[in-house]
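Every protein chain but one is kept in place in this view of the complex.
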Amino acid sequence: MAVSYIDIGPLFLPVLLGLMVVKFFMVVLYFMHIKFDNKLFGRLFYIGLGLAVFVYAAALSTFQFFAG
Amino acid sequence: MTYDLSMSHQSPTTKMQAVETTTTLKSVTSSRLVRTLVAGSFAALLAGCATDAPQDTWQPKGSNARMINDLDWVVFSIAGVVGVVVFSVLAFALWKYRDRGQPIPEQTHGKPALEIGLTILPALILVGIAIPTVGTIMDLAETNDTECIVNVTGQQWWWEIDYPVQDGCGGIEEPIVTSGQMVIEAGTKVLVRGTSRDVIHSWWIPSLNGKRDMVPGRIHTVRLEADEPGIFAGQCTEFCGLSHANMRMEVIAMNSTDFAIWKANQVQDYVAPVAGSLAAEGESTFISQCSRCHQVDGLTDSNDELIISRPDQNVWSGAAPNLTNFMTRNTFAGASWDLLSKECRPGVWDASPSTIGAAYLDGVTDSCLNEVELREWLRNAPAKKPMYTDPESLEATNGLVRGMPYLALSEDQIDQLVAYLLERK
Amino acid sequence: MAIIERPTETPDVTNRGTRPAPKASTNYGYLRRPVETTGWRSWAFTVDHKKIGIMYGAVAMFFFILGGLEAALIRLQLAGPNGTILSADKYNQMFTMHATTMVFLFVMPMAAAFANYFIPLQIGARDVAFPRLNALSLWVFVFGGVFLNTSWFLGGGADGGWFMYAPNSSVPFSPTNGVDFWGLGLQITGIASLVGAINLIVTVLNMRAPGMSMMKMPIFTWMAFVVQMLLLFAIPVITVALFLLMFQRSFGAQFFSVEAGADPLLWQHLFWIFGHPEVYILVLPSFGIISEVLPVFSKKPLFGYPFVVFSGAAIGFVGWGVWAHHMFASGLGPVSVAVFSVATMAIAVPTGVKIINWTLTLWGGKLTFTTAMLFAVGLIVQFTIGGLSGVTHAVAPSDTQQTDTYYIVAHFHYVIFGGAVLGLFSGFYYWWPKVFGKLLSESLGKWNFWLMIAGMNLTFGPMHIIGLQGQPRRMYRWTEFRAGQGFFNLGFWNLVATIGTFVLGVGILFFLVNIWVTHRPNSKTPPAPADPWDARSLEWITSSPPKEYNFARTPQVSALDEFFHRKYEDVGEGDKHEYVQKMTGEEVIQFEEDNADPNIHLPAPSYWPMVLALALPVMAYGVIYNTLLIVAGGAIATMAMFGWALEPADAEASDFDPPVEGDETSKELSNV
Partner (left out) sequence: MSDSLITETVKDAVEIVKDHADDVHVHDVHAGDDHSGDHGGHHTSLGLSNTKLAMWLFLGSECLLFGGLISTYMLYRNRHSENLGPDQLWDIPFTSATSFVLLTSSLTMVLAVSAANRKDLRNAKIYLSVTALLGGLFLAGQIYEFTVFYREGLGFTTSLFSSSFFTLTGFHGVHVSIGIIMLVALIGMLSKEKVSGDDAEAVEMVGLYWHFVDIVWIIIFTVIYLIEFIK
């Protein structure tokens, strides 16, 4: 959390999101045993995760490209 | 209005065959063959049965609609050919391989090379369609070349059309506000900027361009250009509630001289009715019954003060049609009913491009008024066009009406109002 | 949870739970298990996937008729200009509820009926992975559907269209409770779909008979599997949208209030991200059904099985990238429109692959035109027309002329009626003897087929013309001024469409008559033979109707089209093929029964699924009428969940009435 208080300028967002992703996958891979368990469990979960990231990113980006 | 006999003749018979399906097993092949043929000439058929429906999407009368139509023909032809091929192969297989006591066929699970080939083929066809499609999308989105700006605002259930002050449109020095009918100059590229005051509506003049939703909180643009003078009908096509079916609009294109006359007329000073006339009584009825919502520019009250309507205090969408030049339009109530009587209507609507401007500018005269329906409307508007005016639903809108309420006008008052409105030119 | 088939001699392979199963009598409170084998209780509390499948089908059929009546009213209203049969308000409710009913209460549950009944049979399982969850899905769907339709009696149905665009769905624009019923009803049926999806996916992945690899699975199971994956991921998206709508309408949130700065396109994105996969959810099960039927009546395997499987999966995946083609006119920028337009064309490729494969399945076959086969061929023809008109509005500029007109109505009815519904009917005729032990009449079936085909083409064919000539949809009336001139004007085609509706209705009536004729008390229809169609897949290697435990012994699978290969042998040499019958279907089944498994263990019925399902509409009424009901419903749900968790999957012998003696509970399963 200390990161919040150090001014690293334009790097802030990527670093923050990078840390988020790292932490996310640490929990999924180790705490939730995806790394050690049968691959199928992970695949089923990643399909959902991937679809979510894809469709919602695409939907939000159409609001950005909105050109009248 | 011409009725193209050469085109409409061959179609009906073939079409009837298409829908006549026999019910015996024997005729599987024959009826399927018929359907195959029909599917093959699908595109031709649909054009064939054109009956000059005013909203026909396949009779473009402007540049954008023509761009779309050109693409349509390519796509429909390709689809037609694919359909013919598929149905021919299918019909042949059904006939050739019907059970005639042949032995059990080889239990083949397929031929990968054939499969891959037959996967690539449709992909190539679609690439062929995709390229002109993307090009057309970009061309249609072009708005930099427009020469005139007209704003449209949808609300339940009519379109307000206004012309902001601009150098375009041949110069507009004073804003013009009208409703239901958009008047433009033929051959001019018009930029329509649209939005909505309540729910989503959609602006669609099929013979000029495809539709575009007009969304509250956003401004969407669409480009219109009419080749020649004429009346081009359209309709709201995004479901917008109770009276969605009664929300229409027209675009009237005229030559530059006529358009200049129309513009000048729209900003004319108010002419009060002759004192003591029926119309003068109508003016006071209008002030007492209508002017809270409907604006008539230049109308003054007994203290000679301008009357400013406040539809925002009475109507949920916050607007009501401006009636200053009511009788210069030839439809009313969301362009759902004609102001012109049945007898006079063709004189304007079916006029040739060279005369239509003048015919339209004549407006609605005493003898040509569709008095029956206008009176019905004044007598009980919600009965003619469903609107939310019952107390139960008014609660949800803080007592504001949606659409025009029942005003309980007497027949005398209606007489007066009709007389008054007839002078609003 | 319920491991439903475990021969006693097999050790617990998971090596985990070693404690003996808890005693039923001491574990789950006051209610004795409902173990009746006859009467309504044997249906209401069953966990048997076959009974659940039949009930799904019956309820869906009821809603089909209801939705059909709604359609008939719509068409009557539009038969002539200025129709007066329905008011504008009632008309708007009618088309909203027609679409909602047909999509959510007919096609989806009917596909669920087939999936429930046939997936376990086709993969050689004794039941689904979670039998009680299966019962929960059924009852949640039934109560959800009933809840949704009670709106007719409580102030009117929803009137915003099945797409329910914001802000027209907000309270000021739709002040009755119709939209609330709609939103909550879909939430409830969504739960049914989600639970069912998880259940069936686990079943397919984990309950296959020995030897049945994924690529030896019958094609219907494959397509149903893809559908369940689509449901699994699509339902939560509509759930979000419906929650936002509920918060907007019932709790004053601002999600779609433009005055507060909301963007109405948010709803459209959420709705169509769900809505487009939904289209494939509707048609893929029928694709699966006819992919079973065509090979059987062509005496030939499905051509290019792996291609059909992967094109099905590809449709499933690409289907997630095309939702915005429902929004070409809604004001997306040209870049987005171009991207989605091209993506939409891409999805035509796998769809085309399917049509090509079906045609090549027929090619070189030995075709018999039974009713099931006619419906399957009918699907190919009608769906192809729908597919081709679909390509014409994948082209975004053309779509701006076509969208929201009757051309679109024509298109999706060719796709959904011509695709999904004809496929379901093919399935009815093909599997009727499997499910009910009697063959439906073929001659009535042919009347049924030809009237439906004639009816649908008369109804939906003219809509192409009506639409391209500019008649928008969702209008409670049309006028002569916009109908064009001449005899073949829009008025003529509107009338033809209405007449077609009644032809279609008569066609469907023939189906109901067929059922009646076959099953009426003094019917002369003999029991169907065990293998009436010379079928190819696993569900036929058991009696018709199947016993509670499905298979006398768990089948060993060694081939795609296992049943065919057990019956026929290729005695040809080299490239020459000659097939001789080594066993009849009856003999194959007899052989299996002679080698029956000694112990079969099935789960016992339960009250809890129904109780839990009942809690949901109670809570939903609470949202509309009184918060106290939410609390009451929540309490019922909590009680049901605890009762469920504490109830063992299998009943004790002493729970039966009269108590079952000794080991017999786990033998023949007369108990379930």
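Here the chain labels run A, B and C in written order, and each chain numbers its own residues starting at 1.
FYI, contacts are C-beta pairs under 8 Å (C-beta built on N, C-alpha and C of every residue); 3 or more make two chains touch, one makes a residue touch a chain.
All values reported here derive from a predicted model rather than from experimental measurement.
Colleague: Can you work out which residue in C:F243, C:F481 or C:F591 touches the chain that's missing from view?
Modeller: Going through C:F243, C:F481 or C:F591 one by one, C:F243 is the residue touching the chain not shown.
Colleague: May I ask which residue of C:A111, C:L186 or C:I235 touches the chain that does not appear here?
Modeller: Of all options in C:A111, C:L186 or C:I235, contact with the hidden chain holds for C:I235.
Colleague: Hey, which chain A residues sit against the chain that's not shown?
Modeller: 1, 4, 12-13, 16-17, 19-20, 23-25, 27-28, 31-32, 38-53, 55-56, 59-60, 63
Colleague: Spell out the interface residues on chain C facing the chain that's missing from view.
Modeller: Touching the missing chain: residues 1, 3, 5-6, 10, 13-17, 19, 21-22, 27, 129-130, 194, 197-199, 201-202, 205-216, 232-237, 239-241, 243-244, 247, 251-255, 257, 260-263, 266, 270, 305-306, 310, 556, 558-560, 565, 642, 645-649.
We adopt the following convention: only the chains that are shown with their structure count from here on.
Colleague: Per the definition at the top, count C-beta pairs in contact and tell me whether B-C or A-C has more.
Modeller: Most C-beta pairs in contact, of the two: B-C.
Colleague: What whole-number Å value describes the gap between the mean CA coordinates of chain B and chain C?
Modeller: Chain B and chain C have C-alpha centres separated by 38 Å.
Colleague: Two or more other chains in contact with one residue: find those residues in chain B.
Modeller: Each of 141, 218, 220 in chain B touches at least two other chains.
Colleague: When you check chain A against every other chain, which residues touch at least two of them?
Modeller: Residues 66-68 of chain A each touch two or more of the other chains.
Colleague: Quick one: which bits of chain C touch chain B in the complex? Just the residue numbers, please.
Modeller: 87-89, 92, 159-161, 165, 167-168, 171-176, 258, 261-265, 298-307, 329-331, 333-334, 337-338, 341-342, 345-346, 348-349, 352-353, 355-357, 359-360, 362-369, 374, 377, 380-381, 384-385, 388-389, 391-392, 394-405, 446-447, 450-451, 453-454, 457-458, 461, 464-465, 468-478, 481-490, 496, 500, 560-561, 564, 568, 570, 577-579
Colleague: So in the complex, the part of chain C that touches chain A is made up of which residues?
Modeller: Against chain A, chain C makes touches at 205, 229, 232-233, 237, 263, 265, 269-270, 273, 320-321, 323-324, 331-336.
Colleague: Within the complex, which stretch of chain A touches chain C?
Modeller: The contact residues of chain A facing chain C are 40, 47-48, 51, 54-55, 58-59, 61-63, 65-68.
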